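A single protein chain has been omitted from the complex, and every remaining protein chain is retained in its original position.
We just call them A, B and C in the order they show up, numbering each chain from 1.
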Amino acid sequence: MLLDVTGITNLTSNIWELCLSGPFPYQRVQAGQFINILINQGKDHILRRPISIAEVDTNKKSLTIVFRVVGQGTEWLSQRQVGDQLNIIGPLGTGFQLPAKNSKVVVVGGGIGVPPLYQLVKELKQITNDLTIILGFRNQADCFWVERFAKLGQVLVATNDGSFGTKGFVTDLLDTKANYEYLYSCGPRGMLQALKNHCQGINIQGYVSLEERMACGVGACYGCVCSSADRKLHYRICKEGPVFNWEEVAL
Amino acid sequence: MLLDVTGITNLTSNIWELCLSGPFPYQRVQAGQFINILINQGKDHILRRPISIAEVDTNKKSLTIVFRVVGQGTEWLSQRQVGDQLNIIGPLGTGFQLPAKNSKVVVVGGGIGVPPLYQLVKELKQITNDLTIILGFRNQADCFWVERFAKLGQVLVATNDGSFGTKGFVTDLLDTKANYEYLYSCGPRGMLQALKNHCQGINIQGYVSLEERMACGVGACYGCVCSSADRKLHYRICKEGPVFNWEEVAL
Amino acid sequence: MSNPNLAVELAGLKLKNPVMPASGCFGFGREYSNYYPLSQLGAVVVKATTLEPRLGNPTPRVTEVTAGMLNAIGLANPGVEKVITQELPWLAKQDVPIIVNVAGSTEREYCRVVEEISNSGYAQAIELNVSCPNVKLGGLTFGADPKVLANLIKKVKKVSAVPLFVKLSPNVTDIQDLAIAAEAAGADGLSLINTLIGMQIDIKTRKPVLANKIGGLSGPAIKPVAVRMVYQVAQVVKIPIIGMGGIYSGIDALEFIMAGASAVMVGTANFTNPMACPKIIKEIADFMAAEGIESLEEIRGCAL
Partner (left out) sequence: MSNPNLAVELAGLKLKNPVMPASGCFGFGREYSNYYPLSQLGAVVVKATTLEPRLGNPTPRVTEVTAGMLNAIGLANPGVEKVITQELPWLAKQDVPIIVNVAGSTEREYCRVVEEISNSGYAQAIELNVSCPNVKLGGLTFGADPKVLANLIKKVKKVSAVPLFVKLSPNVTDIQDLAIAAEAAGADGLSLINTLIGMQIDIKTRKPVLANKIGGLSGPAIKPVAVRMVYQVAQVVKIPIIGMGGIYSGIDALEFIMAGASAVMVGTANFTNPMACPKIIKEIADFMAAEGIESLEEIRGCAL
């Protein structure tokens, strides 16, 4: 599919927000899914780059992605301009499973794991009012989209150095006595592990979004697997994931 | 060296004229030399593309090349715009050796072999008034730069189908009884051979510009050789050539 | 010539066109059936199937390199039983010939998988994978020695009722030797090439990117090696050759056909463009129409 770039905004020193519109099955998008983007017509890079869908607007027929520049592919993406076109496939993967109505929910995002939770929070708002949003960043300069989330619910922010919000980690802000029923998270693998440990012993459904280097992005190559909790099975992150119940997978 | 594109003009359906300026040793250029052009920063194409220098203007500090689109490299070149930069090396190779003053000279160009003779003709004009220019093209639609040459001397044109000038080949226009002392030519190998055969037995110094697939373009890889007339030696077209006395080489 | 005939016959197997996805790059067909009907393909070649289920290597097991990628999947697959009960029945309904790629660690294992696949009735042909570079360092046990290869082929042929294609490894000194041995041992055709063995090091972590350290190099980077091997093998065998390695376009496919291949497989290109196979089929047809070629027989091996 060819989508038009309708906006590109620099959020932090190396994080960018890109808006796309054009023919795309917007209705089919499940929060937590991703698109797979071809870089420069595949000329310099034969593998597409997977980027999560941060927001989808079915009316305006547009979708938003947010990415961090870490290499040549994301560097190229950051240089796109309004009017350029992106060759993408998607939506891909299995997204977040929504909770029962009026559940008590906490959403925890870390760094570049924050934006994939935005569409989820938008949908959660339709289902429940008991929603806590915890966001973690390295420092104030790395913070983004905090106000955007604040419009949808109560937001707690942790930064490693305390330059914004509370000093510390997201786990410091996650009250295990708050009787949360559902936890949704996206962020570095270490943060997801810490969260799961932190919630050990409490009765909570945890859903986490995982990452792995991908080739096909559609489930055909078995490149992007993660282990089941008992390590006896593999799941394809691009097809059975990227979102898993954290009881199912070995973090 | 990075040169600025200062002009690009479409001459025929697939032939383009490109003007460049910027830091370049214009004074050192010998008519018949070439430059070696990097395509798209070397991203899709690791080998540079050799293109002859068609004209050099030491005062205006500019040079002109003319090329035919035959593949991806020349296709990319044809898409350059004023303001773009080209990464080039040059001038490379050994150009035309100029004749003795007031000699009787004929210059013969065929197709995309015409432009490399333009700088030569400009220089010949300083040396002699007895100058005949013969240009060959496939048909009228393929003709270019005829008027440009006509400003410098008498021009005879042959086209295969007679749609412009005389019907036939450049050899038909080359009067072997005209007592030419020097012949300079650039064009397809077949035309150069035909010319040499045509001039068999008459006393004339012939200089021809040859082509071969190149890798380094500077004489380091031995990729672009042609045989000496006795086939006992090889010359590097990019260094000892592209211009050779036709007695020296096996055409 | 507005309607060139792309049909080819491979050891009795009739394909409507010479383009098939390469094993391991197309799962068991389900995923790409979301992009186009599989019946457009010459055949579908499924992921390497082994006797027992295999998880494969730890991750990362894919990474990109210049004009290619490295993979160290390590023959991950659900095992022959599940392949027969859960994957092939679906694929058999897609109106496209099925070729099952078979791998193993011992002759016995190969034979048992081939026998079960052959008996299942789902496969129109079997492709014997004796060239997977990712199972262990210094592997290739069956694909590097002509005698060992010939023995394996003879045993496997006895238990197979369908044509047997042997997929050769490019990581050998003399591909012709192996091709000749495979033909003499009874192979009905040869597939080449599998991946070249490669490695990428991340200079930041100072370690190989792949958990398995080495992986198989595929994609445009390997095309010249692949074309050369097809060309060399076409000179010494009579059985049909299926060429692959870096095919992204009809032009690429035609290079292989002119080098002597009867058909081609498309691997990595599916990842870059899920519509790669239909695109390549169309480009071959366009070239044939433009050049007035009525059947691929006319140009097969014409560069030899």
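By definition in this document, a contact is a pair of C-beta atoms (placed from the backbone, for glycine too) under 8 Å apart; a residue touches a chain by one contact, two chains touch by 3 or more.
Nothing here was measured: the structure is a model prediction, and the numbers come from that model.
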item: Chains still shown that are in contact with the chain withheld from the display; value: B, C
item: Of C:6, C:65 or C:233, the residue in touch with the unshown chain; value: C:65
item: Contact with the hidden chain (one of C:55, C:211 or C:225); value: C:225
item: Among C:163, C:198 or C:274, the residue in touch with the chain that has been omitted; value: C:198
item: Among C:13, C:38, C:181 or C:254, residue touching the chain not depicted; value: C:254
item: Chain not shown, touching residues in chain C; value: 65-68, 70, 137-138, 140, 144, 171-174, 196-201, 203, 206-208, 213-214, 217, 220-225, 227-228, 231, 246, 251, 254-255, 258-259, 287, 299, 302-303
item: Footprint left on chain B by the chain that the document does not show; value: 38, 42, 45-48, 89, 212-227, 233-234, 239
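Convention: only the chains that are shown with their structure count from here on.
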item: Most central chain, judged by mean C-alpha position against the global CA mean; value: C
item: Separation of mean Cα positions, chain C and chain A [Å, integer]; value: 36
item: CA centroid of chain B to CA centroid of chain C, Å; value: 48
